[in-house]
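With one protein chain withheld, the remaining protein chains of the complex are depicted in position.
Then we have chain A:
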Amino acid sequence: MTAVTTSTVTAAPAAAPDERPRTRRRALAPGRRLPAARLAGPLLVLALWAAASAAGRLDPAAIPAPWTVLRTGVHLWTDGTLAGDIATSLQRAGYGFAIGLTAGVVLALASGLSRTGEALIDGTVQLNRAIPTLGLIPLFILWLGIGETFKIAIIAIVVYIPIYLNTHAALAGIDHRFVELAEVQGLSRARFVREVVVPGALPGFFVGLRLGVTGSWLGLVVLEQINATSGLGYLMFQATNYGQSDVILVGLVVYGIFGLVSDSVVRLVERRVLSWRRTLSS
């Protein structure tokens, strides 16, 4: 009648091993995280690459050794080519991203806050989304010429769509009970937007923002490799013609750094702004 399991468990630590507590279940969660878990995989790949290069198992014309890539990178940086190309690329992506971000947020708010706005905007954006943006490139070249404007326009479109879609979905998903609360508390329209709409839509906005950031780099790569006379993509495209695989790899590394840094920045901002959320990952 006494507490059978607990008493045997505590009283018999030195007893036979099959007296161990049986209440403990098989752990199905993956368990504790390994230290520096995110870096382990990439570092392993890098090590294999270096080892294979050192052993002479890789064709240096196709896949140059890591140290060759590094040396080329340093060389390109010191003679100024790389810095100039990076600046050009960053400018394109930056302008396009800023325009896309603004358009996405403004359109989402207009469409989420008024039925007229929704009728005019939502269908149009959904239609725009159905057309692969990169398919618009030929038309945009005809309209805007082959200069910077068309590149920025394409990047802006690639960016605004995910930001619009996710922000709009988050706006539509704001709990109706909070709208009711705002009415009861007598909030003005502007205050309702500030206190309820914007904070409520932020989680969705950040999802869109991260997709938009990735999209801006994707658009940049495509645009620079087909129609450019400067920029990282152009540098890589030229390298193809001269068989400089190390230069191509330098370009890829820089693109990778762009993507990683921008995503980390967005995630950092997201964590600070959405600190009220206690999700599973925290």
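Throughout what follows, a residue touches a chain if its C-beta (ideal position, glycine included) is under 8 Å from a C-beta of that chain, and two chains touch if they have at least 3 such contacts; residues count from 1.
As a convention for this text, contacts and distances are computed from a predicted model.
Among the names given as "Succinate dehydrogenase iron-sulfur subunit", "Aspartyl/glutamyl-tRNA(Asn/Gln) amidotransferase subunit B", "ABC transporter ATP-binding protein" or "Cytochrome C", UniProt records the absent chain under the name "ABC transporter ATP-binding protein". Of the listed residues A:Leu187, A:Leu211, A:Ile226 or A:Leu252, the one in contact with the hidden chain in the full complex is A:Leu187. Checked against the full complex, the one of A:Leu107, A:Ile137, A:Ala170 or A:Val196 touching the unshown chain is A:Val196.
Screening A:Arg57, A:Arg177 or A:Arg272 against the full complex identifies A:Arg177 as the residue touching the chain left out.
By the touch definition given at the top, chain A reaches the unshown chain through residues 177-178, 180-187, 191, 195-196, 199-200, 202, 274, 276-278.
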